[in-house]
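As you look at this complex, bear in mind that one protein chain is not there, while each of the others sits in place.
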Amino acid sequence: MSHSTISLEELVITNLGEKKFPSPGWQRNFSADGTGWHTDGDRILLCDHTAELEASLAKGEPLPSIELAGPRKEIFFNPTQTCVAIVTCGGLCPGLNDVIRTIVMQSYYAYGVRRILGIQYGYEGLDPAYGHRPLELTPEMVMNLPYFGGTFLGSSRGRKDTKVMVNRLEALGVNILFVIGGDGSQRGATDLFEECQLRGNGISIIGVPKTIDNDLMFMDRSFGYQTAFAAACHAVTGAHAEARGARNGIGLVKLMGRDSGFIACSAALATGEVNFVLIPEVDFDLEGEQGLLAALDRRLEQRGHAVIVVAEGAGQDLVPASQARLDASGNKLHEDIGVFLRDRINGYFKSQDKEVTLKYIDPSYTIRSVPAAPEDRVFCLNLARHAVHAGMAGKTGMVVARWHQRFVHLPMKVVTRGRRKVDPHGDLWRSVVEATGQPAVMKG
Amino acid sequence: MSHSTISLEELVITNLGEKKFPSPGWQRNFSADGTGWHTDGDRILLCDHTAELEASLAKGEPLPSIELAGPRKEIFFNPTQTCVAIVTCGGLCPGLNDVIRTIVMQSYYAYGVRRILGIQYGYEGLDPAYGHRPLELTPEMVMNLPYFGGTFLGSSRGRKDTKVMVNRLEALGVNILFVIGGDGSQRGATDLFEECQLRGNGISIIGVPKTIDNDLMFMDRSFGYQTAFAAACHAVTGAHAEARGARNGIGLVKLMGRDSGFIACSAALATGEVNFVLIPEVDFDLEGEQGLLAALDRRLEQRGHAVIVVAEGAGQDLVPASQARLDASGNKLHEDIGVFLRDRINGYFKSQDKEVTLKYIDPSYTIRSVPAAPEDRVFCLNLARHAVHAGMAGKTGMVVARWHQRFVHLPMKVVTRGRRKVDPHGDLWRSVVEATGQPAVMKG
Amino acid sequence: MSHSTISLEELVITNLGEKKFPSPGWQRNFSADGTGWHTDGDRILLCDHTAELEASLAKGEPLPSIELAGPRKEIFFNPTQTCVAIVTCGGLCPGLNDVIRTIVMQSYYAYGVRRILGIQYGYEGLDPAYGHRPLELTPEMVMNLPYFGGTFLGSSRGRKDTKVMVNRLEALGVNILFVIGGDGSQRGATDLFEECQLRGNGISIIGVPKTIDNDLMFMDRSFGYQTAFAAACHAVTGAHAEARGARNGIGLVKLMGRDSGFIACSAALATGEVNFVLIPEVDFDLEGEQGLLAALDRRLEQRGHAVIVVAEGAGQDLVPASQARLDASGNKLHEDIGVFLRDRINGYFKSQDKEVTLKYIDPSYTIRSVPAAPEDRVFCLNLARHAVHAGMAGKTGMVVARWHQRFVHLPMKVVTRGRRKVDPHGDLWRSVVEATGQPAVMKG
Partner (left out) sequence: MSHSTISLEELVITNLGEKKFPSPGWQRNFSADGTGWHTDGDRILLCDHTAELEASLAKGEPLPSIELAGPRKEIFFNPTQTCVAIVTCGGLCPGLNDVIRTIVMQSYYAYGVRRILGIQYGYEGLDPAYGHRPLELTPEMVMNLPYFGGTFLGSSRGRKDTKVMVNRLEALGVNILFVIGGDGSQRGATDLFEECQLRGNGISIIGVPKTIDNDLMFMDRSFGYQTAFAAACHAVTGAHAEARGARNGIGLVKLMGRDSGFIACSAALATGEVNFVLIPEVDFDLEGEQGLLAALDRRLEQRGHAVIVVAEGAGQDLVPASQARLDASGNKLHEDIGVFLRDRINGYFKSQDKEVTLKYIDPSYTIRSVPAAPEDRVFCLNLARHAVHAGMAGKTGMVVARWHQRFVHLPMKVVTRGRRKVDPHGDLWRSVVEATGQPAVMKG
């Protein structure tokens, strides 16, 4: 846990100014007695472990805490005069269309905002050079979006010039920009936020963090993640059927997970049909008594089949180095560990004169392009609702997240300062080792 | 929130005695350096809201906190000499088979327990009068259970004589009994726990709380709930198609929710296709300007169709009283609000000479008899793993739960002291009102 | 089989007149060499059983045969001057939106028709008294319809005055009307056809037969049927889980099937979990040695649980007579056999002092309001394609169907002359008896 590295100060949310407009009518009626509203002073602890807490208290340090999300009784923007805009950036993730839908619905119905712009194709849509015109979004247009995977607005990778984009926001008359995107995009949003603050143009920049890998910090989970690993389970179950259908059958599945193995772990736990999980956070050997190949061989001897799940970022130290490659967002492209393992496993058993049948499955984009499953839909709805509440209240430079089961506001800078990982000594990895029966250590 | 009503003392977990056996081999290897183990002193706060916390600190009160779940380095039972038993009680719930499977797998593989009994048909199976013989469970038998809804062990409602059941446990040589069941069953388990303590027979009673209605206290959620409301979404989406397919079409769906409307709320949020949600926690009128019928009429005028979701326990004050009825577990049986509403709505529009087409859908048991969805499978696995860890560590009279995103131990007495409800002033209900656009108040 | 009751003459399709326009460009290119086109002379036998055939040949009778569907090289209507209209009638059925979509797409892209009207709310939309205005349909509007159950155009039951409707078609300038509906609606379409022929107005009336019960004559199957019984399987599997989850558990599922038991049979075969199938075509007793109750009792004795599937039209002779009721289309409303059986079964075992747990499931509209499954989508696409081909070729008074695996043209009068039933001596029922193990005869 990196709790200790965050100070209370760093968790403070920026407000554009005094909240002088009343929250629209029906919301007030809903809790006329004053209950049910959160103020900016409603906060929960970042760390609630009693021993750590007592240590902090003993030292007299202020306890890091987080602002709770929720509608504010008074808001900063005058809804009928407000223009909000939405942009989706980076790779697809289940739930993008849900977030778009709810931002539109919530702005329109809960606040009465009438000008809602859909920026097309990610940050490209804020750079006039690309010639994309924003869509004027209405409830009618977005009503059925969640039936479809992908993003209605289109997306793109990479960032554009900050000043050019802020110019564009000003020219369009945008008051609040909702940026749905991963850590690269949120860093871009941070730049937008800082430029807007510098100019004092009163534009709010609100992020909805997106990462199919579930690896953003200080979040219970990221939207789309549950749907994605559920989709991944189909591939695992298929691999299991293939493995059982042949003598010495091996099913090998490569799953998303560039820097973290959450999807691989969850798919293994959910199916109960995986014997080896390989993730970026835990090194393993191929060769040697403790290595994967020998362990796999033992498994085949005992049970006649095996299923392996490998996250795309696992075992990169094993793959022969080649020229460094970056994608458009600047992420390092990985060597294909799946194909590499397939060939090495086949080669090993050939050298052992042992006939095996290995089936390799790479579900690739099929796990991220599906519509969100019901629980994720509810989760997206809440993230989007609270993003609108936060934006209307005049908050900026922040993202909406869930922490310890409550929706909260986090400064953008905090969530992009690192990536969450599977802790090799934590309970998730332990549960994987328990559930798979794989050796706790596969490294000499 | 009822945090304030719980004292630290009430949250203390009972231990059978000194933990004198080392946790089995591979577990120690997993974190040989000592990281990754929880002790009984690892606790998290029950309430982490900073203002409440400061108030408590100011008063000098001890802060209520909860014991974290997890394997203990030393355990109470000698695994190879231990006999564990599993019983499932009450109505079906998605995930029962997952919990059974993991308790068996975890006991067998992670601890080396070799005698695992499956008690058949709920508490009946502990009463010799019924003649059910326990099954000797093996990994092979339970491996594929999660493909199936229901419970492999069978279930029944109602309780049996505590002494008779404890006699039976002693006769069978059971050391740990895992009770998977709802609040009635956990109250029964509490009786077993107390009788065992009285006798000093060293039997551990560990509960895995089950409630499809998601209404147990001090839990983030209950297992099976996500799967259940996802299944309910099919009924809602069907009702929506029916409503849109006819002039003045009305889709009316009755969903589970005896005392709490969580399923109804979540199904409405997840589909985005519901216009009225009726739950036990929020009273409503039928007649009058503010009543449901007039609101429904207005909706039809404006949009030509409507979808209503009603929890089975909603509007009980509206249904003509009849003789009190109880089910075998002593739960009050409700009048059928769905059929009642169907008839009243049809009657109203007939009296208005307005032609409507109402389609009534009661998915009933179909939402609870499905296999668990992937996320629920992972959740069940964790509950079951931690139940086994707790039992082997010699804990008793407790249930495993998740609180603020961590798995914890809670005394049985605490979780059965009341039922969780949808807070009419809280964020869940607000999100429903926002998402449906229904009147915040439908009562004069 | 009622083959013998149909003469060749009755199978002749009416043509509006000479086909003097060439089929649009790309279609000609597709098979420039003349292969791949069907002429009106391409026909297949109605009956291909060799013995029956030889008998007919011996008698010198002309063999009844059916016109094959498909594009014609020359067509009757000039596409660019043609207006087509679509109407959906009666209850929902999976695939309605697929048929609408493909009629629009095929008319627009394959023929170049530019005026495509969507008649709203069934035949009501052709009666000006209701004030529904037709929608001008475009490919863009219908592109995504198959993601949704129901009908985009809305529907209604019952017929309207034929002359009024033909007046309306003429006033709208409609050249081809596609009627998607059940046998009541196709009888209405026959009236429209005859009135148009009488007036000589050159309007083509083409039917796409719809019946979720799969009970139209001379058709391999009806669209939506596969999807519907697949949806029904969920209810059956749920009932099975409920039945197995209790001592003497009984799962009772009521499925659609007013006059025929196809859905009940198929759901039983597909799940392999049903012990008794009750359909309208096969009478059964409740009481007596051979009756259902005794058979059910024996099943419980032997296996401890049972699953019963009952079609809504089964056992109507058992239910106490009450006043005859008709729905708006004039179909007789059935007594609720499901509720009746539930109560009788519970009563029987109570009288026997045998504790049983019966769970009753009525999935009702949920099996007809789902989107079409992939195979049904292809089937709907083909029906719709061939409907457009037929209409453009100037055919009228006919429906598109599939017979012995080929798409064909059938006169409307032929398909509405009776309803297809499960043959109690045929292979489908035999397979049900074999698969369930139920007594071949349950009547004294």
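For clarity, chains are labelled A, B and C in written order, and residue numbers in each chain start from 1.
Everything below uses one rule, namely that a residue touches a chain if its C-beta (ideal position, glycine included) is under 8 Å from a C-beta of that chain, and two chains touch if they have at least 3 such contacts.
A quick note: this is a predicted structure, and the numbers were derived from the prediction, not measured.
Seen in the complete assembly, the chain not on display touches A, B, C. Shown as candidates are A:363, A:411, A:424 or A:439; the residue that touches the absent chain is A:363. One of A:23, A:106 or A:151 touches the chain omitted from the figure, and that residue is A:151.
Within the set C:133, C:163, C:298 or C:430, the residue that contacts the chain not displayed is C:430.
Where chain C meets the chain that is not shown, the touching residues are 26, 29-31, 33, 35-36, 41-45, 48-51, 53, 63, 65, 70-71, 101-102, 105-106, 109-110, 143, 146, 220, 226, 229-230, 233, 266-267, 269-272, 373-375, 377-378, 381-382, 385, 404-405, 407, 425-427, 430-431, 433-435, 437, 440-441.
Take chain A: the residues that touch the chain left off the picture are 92, 121, 124, 132, 148-151, 154-156, 234-235, 237-242, 244-247, 249, 359-366, 369-370.
For chain B, the residues in touch with the chain missing from this view are 144, 147-148.
As a convention for this text, only the chains that are shown with their structure count from here on.
Of all residues in chain C, those touching 2 or more other chains are 148, listed in ascending order.
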